[in-house]
Every structure is written in C-alpha cells, then in structure tokens.
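A short write-up of the structure that comes next.
Up next is chain A:
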Amino acid sequence: MADPMKIRATLQGDVADVRVLMAHPMETGQRKQAGKAVPLHFIQSITAQLNGKTVFSADISQAISRNPVFAFKVKGAKAGDKIVITWKDNKGETRTDETTVRAGL
Partner candidate 1 sequence: MQETRRSVIRAGGALGLLAAFGTALLKPGRALAARNQGAFEAKSAVDAMRSLGVSNAEDSKDIVIRAPDIAENGAVVPMDITSNIPGTTSISVFIEKNPFPYTGTFDFSQGAVPFVHLRAKLGESTPVRVVVAAGGKYYTAVKEVKVTIGGCGG
Partner candidate 2 sequence: MKLKTLAMLAAGAALLASCATGPGDARRDALAMMQRDFHARGIAGMDRLKQDEVQAACNKYNDNPPKELAAKLQSQQYAGVKWPQDGKYLGDWKSGEKIAQNGRGMAWNDKGGVGGSCYNCHQIGPATTSFGTIGPSLYQFGKLRGYGTDIQRYAYAKIYNAKAYTACSQMPRFGHAGALTEAQIKDLTALLMDPASPVNQ
C-alpha cells in the first residue's frame, strides 16, 4: 500500500495555503536498473476538496519529480475546514489523505 501523504493547510487571512508531499517513485520508464528498464509508474491525477467541494485538480505526466510536492491556495477557507486530497496512478493505485485547515501565525 502506498505511504501516506503529508498535508499541511495553513490560513493566511482568508486564504488556505495547502502544501502536500506524496510518496511515489514517478518512474519515467526510461530509468534502468540492473540493465532493465523500470516500467512507467507515475501519478496521473490529483483532486483536492475543501469541505467536499473540488477546488483543485490536475492531470500530470511522469515528468513531475519523484516524491511529488505541490502547493495551491484556496480563498474563503476557515480554520477547521476539511481538506481531502486523492491521487491515482497509472497502475490504478490510489491514496486519499486529509487534514484540517489551521489558523496561521
């Protein structure tokens, strides 16, 4: 099973700054190990919801770096709002994690 994501969502005014780390090899299909090409294995899509509404989504390629990092911002968020992020890779594997928006400093 895929390792959990690490999600941080911090309020700056009424904008939630959401930053996410994902554990994934993002294999390009071009890397060789012991003389053999490692097959293509990468996250293809990401969706993020704030309190159940999709706010951010993406279709991505294998050119995104290994162990992907993304950040995005959502206006109108409040402390305690729920952020749920899901990724799905080309082998059909998927992972969903969540966090709550925290008040900024």
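One rule holds in what follows: a contact is a pair of C-beta atoms (placed from the backbone, for glycine too) under 8 Å apart; a residue touches a chain by one contact, two chains touch by 3 or more; residues count from 1.
How these were chosen: all candidates are chains of the complex that A comes from, given by their letters.
Bear in mind that the values here come from a model prediction, so they are computed numbers and not experimental data.
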{"item": "In-complex contact of chain A, chosen from 1 or 2", "value": "1"}
{"item": "Chain A residues within the candidate 1 interface of the complex", "value": "15, 19, 28, 30, 44-45, 47, 50, 53-66, 68-77, 88"}
